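For this view, one protein chain was removed and the others were kept in their places.
Let's turn to chain A:
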Amino acid sequence: MTDKKVVVVGNGMVGSRFVEDLVARDPDERFQITVLGAEEYAPYNRVLLSEVVAGNVGVASLTLPSTNDSPRARIMRGTTAIALDRRGRRVITADGGVHPYDYVVLAAGSKARIPATRGLSPIGGLPAGVHALRTLDDAREIVAATVNARRAVVVGGGVLGLEAACGLAKRGLRVTLLHGSSNVMGRQLGPEAAAVVARAVAGLDIDLRTDVVTEQFVLRDGRVTAVRFAAEQIDTDLVVLACGTIPETVIASSAGLSVAEGVVVNRNLASPDDPCVFAIGDCAQPSEGSSGLIAQGWEQSRRLAAQLTRSRAPESPTLIRDTPRRPSMALRIAMEHLSSAQLDARGTDVVRLKAAGLDVVTMGARPDAANSAQRVVRLSDPAAGRFLEVVVEDGRLTGAVCVGSGQVGADLVVTYTRGTPVPTDPAYLLLRSLGGTPATANDPTAMPEDTAVCRCNGVTKRDIVTGWRDGAATLDQIASVTRATTGCGGCKEAVAGLIDWMAKSDPDRSSSPIGGAGGENSVTAPKHAVTTAKPLMHSAETRRG
């Protein structure tokens, strides 16, 4: 039974996910859904556009699952919403369509910020050779342009700019990366970490210029040929703008809804001005701020779907606190510890750079000198391209910055999002534990007598020596008296080694050290010599987490 019309404005990563979430939670088909998507394409994974630029991922792998067009969910691609008529409760589209709603969900995302720089027109399209990296078309055009381009300039040293620069460099272009302030990834990194990243960028043959204001894009015949900054000019065939994004808020503000950076929403993701209008994803501005990360948008999608499907009151969507049966893993932990304002952000604010050769992960809180409850431990190792900083509060990891540290970064994300107990000394978070398992020396003389030579049958060196003393001389004979080697067979070499050793040192099975008279200890080397630590790398692999 359909009793509610929901219009979703936007068919991107968050809009399409919301439709899936809503349909999955609405088996009674109480909602009739209309999706208005400006792009002609089926929803695709925007996060991976930089991977397309880098040539790591084919375009076909970007297509996301989407709810099929059906009477229950009409998916209208290439249909741009141009107005929100709140009084009439309808959305007007560019093609003159009118879509009545009970609830409208704004998931229009954001668009690339185009800097007000000479050479770029504030209205109309970008000049030839200059591209944003926000849509599938942008990525396709950039990839096409790389075929003939030799030089590229990337403007903006945030996450996307770094990924784009690395991707273009990987394709063999000479890349210059212009960044307006001193720290790359300034939103996530302090100066020390940013410096380590900058070194790594240089190591990838990317010409990074910081504290640079782009003054002009030089055009010839409408095509970019150079970029001018700080009295310098760099010739280029291709420019990629990665100067941030602007939330799509036009129809919301025209409709009189509160808009700051994005469409202002309350705890229930509803506009404070109209309980029937919701906003999620990049176009929304919740109280804790928009991270621009997909995890936050997907979390909002899930939350809103849960909230709407629980709500039965026709006029006012529920204002009860959202306690879904299965919140995200990160959230479930966070709920117990965090205030409601933090609740939305926790665990969805992990930033993980995707660029071969650049290993950067950040999450959570930054050090706060005023917060005496914080413990901050730092490992700065710029020469090795490494920087780590962890923030621990009340026995939990509340933030971390991790550059050039591989698996440690992955471990920190898990510790952070799951809220697992951190070591008593947080410094242990900065390295992979070496572990305490020494490798058994293969040298029979160095093996302690209680070493399990054959795990499958629990046969120790002592058992094998005893078998030898009792007359077993070959591998088969040892096997038949001790059962060693009869399980997986993996210990054959070790047993053969023991037999050789005994044959050499005690051919007649009587003399010391094998002979019984010498006592038990005579068959083994001193304890301290019995094991050798494996090489560092190996030990480091013995555990994770």
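As a working rule, a residue touches a chain if its C-beta (ideal position, glycine included) is under 8 Å from a C-beta of that chain, and two chains touch if they have at least 3 such contacts; residues count from 1.
Definition applied: contacts and distances are computed from a predicted model.
J.: Which choice in "Assimilatory nitrate reductase (NADH) alpha subunit apoprotein", "ATP-grasp domain-containing protein", "VCBS repeat protein" or "Transport permease protein" gives the name that UniProt lists for the one chain left out?
T.: Options "Assimilatory nitrate reductase (NADH) alpha subunit apoprotein", "ATP-grasp domain-containing protein", "VCBS repeat protein" or "Transport permease protein" narrow down to "Assimilatory nitrate reductase (NADH) alpha subunit apoprotein" for the missing chain.
J.: Which residue, A:63, A:121 or A:371, contacts the hidden chain when the whole complex is considered?
T.: Answering carefully, the residue with contact to the hidden chain is A:63.
J.: Pick out which of A:191, A:489 or A:507 touches the chain that's been left out of the picture.
T.: A:489
J.: Among A:48, A:283 or A:478, which residue is in contact with the omitted chain in the full complex?
T.: A:48
J.: Can you list where chain A touches the absent chain?
T.: Per the touch rule, chain A residues meeting the hidden chain are 44-45, 47-48, 51, 56-58, 60-66, 295, 326, 328-329, 332-333, 336-337, 350, 352-354, 406-407, 409-411, 413-415, 417-424, 428, 433, 435-437, 455-458, 483, 485-490, 538, 541-545.
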